[in-house]
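The block that comes next holds chain A.
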Amino acid sequence: MSIAVLYALVGIGLFCLGVYALMIHAHLLRKILALNIMGSGVFMVLLALAGRTEIMPDPVPAAMVITGIVVAVSATAFALALMLKISAVTGRAELNDEEEK
Partner candidate 1 sequence: MTLSDYLSVLFLLAGAVFFLAGTVGLLRFPDVYTRLHALTKADNVGLGLIVIGLAMQAESYASVGKLLLIWLLVLLAGSSISHLIAKKALQKGVRMWRR
Partner candidate 2 sequence: MGDFLLTMPWAVVLILLPLVGAIVCFLWPKNVNQLGLVTLAGVFLSVVGLGAWLLENGVYHHAVGGWNAPLGIHLYADGLSLVMLGITALVGLFVSVYATAYFDRVQSEQFWPLWLFLLTALNALFLSADMFNLYVTLELLGLSAVALVALAGGKAALNGAMRYLLASLLGSLLFLFGVALLYHTYGSLDLAILSEQIEASPTVWMALGLISAGLLLKTALFPLHFWLPPAHASAFSPISALLSALVVKASFYLLLRLWLELFWPISGSVAGLLGILGVMAILWGSLQALRQTRVKMLVAYSTVAQIGYLFLAFPLAMGAGVTAWNAVMYLAISHALAKAAMFMAAGNLLRFGGHDRIADLDQLAQRLPLTVAAFALAGVSLIGLPPSGGFIGKWLLLEAALMQGRWDLAVVIVLGGVLAAMYLFKVLGYAFTEASTPSKVTAVPVRMEWAALLLASGAILLGFLAPLILPLLAIGTPFDAFSSAQEVMS
Partner candidate 3 sequence: MNWNDWLPLLLIACSLVPGLIIFGLAEQRVRLRTTLNLSGSVINLLLVAWMLWGVYHGQHFETRLPLLPGLDLVLRAGPLSLLFVTLSAVLWLLTTIYAIGYLEGSPHRSRFFGFFSLCVSATIGVAMSGNLITFLLFYELLTLATYPLIVHRGTEVARHAGKIYLRYTLIGGGLLMFATVWLYTLTGSLEFTPQGFLHALGDEHRPALVMIFILFIAGFGVKAALIPLHGWLPLAMIAPAPVSALLHAVAVVKAGAFGIVRVVYDVFGINFATDLGVTAPLAWLAAFTILYASMRALYQDDLKRRLAFSTISQVSYITLGIAIAGPIAAIGGVVHLVHQGLMKITLFFCAGNLAETLGIHKISEMDGVGQRMPWTMAAFTIGVFGMIGAPPTAGFITKWYLGMGALEAGQSWVIWVLAGSSLLNAAYFLPILHRVWFRKPPKHWPEEHDFGRQETSWMLLLPPIITAFLALGAGLVAAAAFSPLAWAKLIAEREFY
């Protein structure tokens, strides 16, 4: 097993942990954390597998990951702001399931 595969597997683990946490947690901050960790997992897979070479590692995944990180921080900032707004309006930083009915 190479270092690339090792980190790729770690990335998969992070991604799946994130998905699981996203599904079961009620608190929005946790959900946002979960999304970030999922994102890190994807980035790790993307970048780890770029190292399957003996010459210079592939720079394209690195560029993609940098783009991804910036997109992730944008989304996180927006999500946090939305969470604060929800908390200010409803008093809870959770999704209101009852309201649907």
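Operating definition for what follows: a residue touches a chain if its C-beta (ideal position, glycine included) is under 8 Å from a C-beta of that chain, and two chains touch if they have at least 3 such contacts; residues count from 1.
How were these picked? Simply put, all candidates are chains of the complex that A comes from, given by their letters.
Keep in mind it's a predicted model, so treat the numbers as computed, not measured.
Visitor: Going by the contact definition at the top, pick out the neighbour of chain A in this complex from 1, 2 or 3.
Guide: Among 1, 2 or 3, only candidate 2 touches chain A here.
Visitor: Any idea which chain A residues touch candidate 2 in the complex?
Guide: 15, 19, 22, 28, 31, 35, 38-39, 42, 45-46, 49-50, 52, 60-61, 64, 67-68, 71, 74-75, 78-79, 82-83, 85-86, 89-90, 95-96, 99-100
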